[in-house]
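Apart from one protein chain that is not included, each protein chain of the complex appears where it belongs.
Then we have subunit A:
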Amino acid sequence: MASLKELKGRINSVKSTQKITKAKQMVAAAKLRKAQAAAESARPYAARLAEVMGSLASKITVSENSPKLLAGTGSDKVHLLVVANSDKGLCGAFNSNIVKAARVKARELEAQGKTVLFYLVGRKGRAALRREFPKQIAHMFDTTDVRDPGFNEAERIADELVAMYEAGKFDVAHLFYSKFRSALLQEPTDQQIIPVPAPKAVVSGDAVTEYEPEEEEILAALLPRYLRTQIFGALLENAASEQGASMTAMDNATRNAGDLIQKLTIQYNRSRQAAITTELIEIIAGAEAL
């Protein structure tokens, strides 16, 4: 049985762990609100852009002359999996869920005889994927030097992806991130981003819209922007999900620490009492012997 001193030490160490998890939980709760607000305020732009893309899509037909970003390269041999993770841990299974979804997809594609490459965003997914697919990491995008990945990062990622795409490094790109449903539920999501899935055609009013320049040219200009917006949206969802997952995980951890402290305290009190009892018996026995 552990000595009194040892027990006391353990209780104290669990207590300080609890303090950390509690603090992290509160930080996550505060950040979650901010991340949700950011996701909220990004919606108008995304919605408008989708609308515009929709009304453009209803005007033109996808042909060989369409921009490559929309029509594809004509083959689908090389798949690029863009995996967006967080930079920080302490958020439960958040990162491993995304990595797991990407891994399943990679295996599936490989079974179909396709080549799979990875483009990693964020620090946390690197180790796991690098271990399994050591030669297939095309690039790792670093977000550790910015506090919250924002539109500038999305822009840089999208530009790099487009450059790689135009250089013929891959044919199809999938984006993996975690969709924010609620603080308790985050869904790892797989979304095809390149070629851009043809937007749903929207029939807008009867008024004839003038285009300047031509529809095709506008579409070509808008496609990269659409891609950026998609990535930006994914980064925001991911940020909100991370905080949500972190909050839930830390809540659990705090509760577990509480349980452990209780158990250890009971054990501590029992041993203390046992020690006192033995001491008393010794004294009494000693007194009687006199």
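Note that in this section a contact is a pair of C-beta atoms (placed from the backbone, for glycine too) under 8 Å apart; a residue touches a chain by one contact, two chains touch by 3 or more; residues count from 1.
Note that contacts and distances are computed from a predicted model.
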{"item": "Identity of the absent chain, which is to be given by its UniProt protein name, from \"Peptide/nickel transport system ATP-binding protein\", \"Molybdopterin-dependent oxidoreductase\", \"ATP synthase epsilon chain\" or \"Branched-chain amino acid ABC transporter permease\"", "value": "\"ATP synthase epsilon chain\""}
{"item": "Identified contact with the non-displayed chain, of A:13, A:192 or A:209", "value": "A:209"}
{"item": "Chain not shown: contacting residue from A:7, A:28, A:52 or A:257", "value": "A:52"}
{"item": "Where the missing chain touches subunit A, by residue", "value": "38, 41-42, 44-46, 48-49, 52, 56, 150-151, 154-155, 204-205, 207-213, 217-218, 221-222, 225, 228-229, 232"}
